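Apart from one protein chain that is not included, each protein chain of the complex appears where it belongs.
Moving on, here comes chain A:
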């Protein structure tokens, strides 16, 4: 049974249909990549999965339960973790406190119970040396890592990554991919929106292509990359 299932989900902002009759499922332990041009509705799709934006029509199920009308914090408690495309750190808290609040509130545990887990995540994401600095003072790479670390702190079953590799150098990107690979290996289901295709292809088993809010293809990466739909969108080649 899929851990995440979207069934004919639609969303409009005014007259613009940003999500148009989207249906797909993600199996537990899978890693799915989402690609598509800017404005295709990728981030909106995430917001619909997390509940930050409400669907107009359709159904969202997570872990066997219908969560279509469930508020974001309850979906987080159920196991949906996410990163934001533009990092959204709690700037006046330290890096460590960013994780503590996510761990304590996200997995509903006492602060004293989450210290080790938070410290461990800081080590895994390469942030431990910055543990006690204010998150507002971090650079881009570290902000991206903090997004990832904070999402992990909520102890998610499903991790939604929104362009986490964008804007990074080649070396930074490689180390991020290694981190994500180890997270995936530990059993977390991953859905990853990314423009950096080689980073994506190092992790995901399937790719989903979104264009103008519609799913125009889903399948194995090599199949998708070779498909006429993708070539048309990305390369402007007529078929």
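In the analysis below, a residue touches a chain if its C-beta (ideal position, glycine included) is under 8 Å from a C-beta of that chain, and two chains touch if they have at least 3 such contacts; residues count from 1.
Operating definition for what follows: contacts and distances are computed from a predicted model.
*Asks:* Can you pick, from "ABC transporter permease", "Acyl dehydratase", "NADH-quinone oxidoreductase subunit J" or "YNCE-like beta-propeller domain-containing protein", the UniProt name of the chain not shown?
*Replies:* "ABC transporter permease"
*Asks:* Which listed residue, A:41, A:106 or A:213, touches the chain dropped from view?
*Replies:* Considering the complete complex, A:106 is the one touching the chain left out.
*Asks:* For the chain that's not shown, point to the residue among A:88, A:182 or A:228 touching it.
*Replies:* Per the contact definition at the top, the residue touching the missing chain is A:88.
*Asks:* For the chain left out of this view, which of A:73, A:140 or A:229 touches it?
*Replies:* Per the contact definition at the top, the residue touching the missing chain is A:73.
*Asks:* Extract the touching residues of chain A with respect to the undisplayed chain.
*Replies:* Residues 50, 52, 71-73, 76-77, 82, 84, 88-94, 96-98, 100-102, 104-108, 110-112, 115-116, 118-119, 122-123, 128-129, 131-132, 150-151, 153-154 of chain A touch the chain that is not shown.
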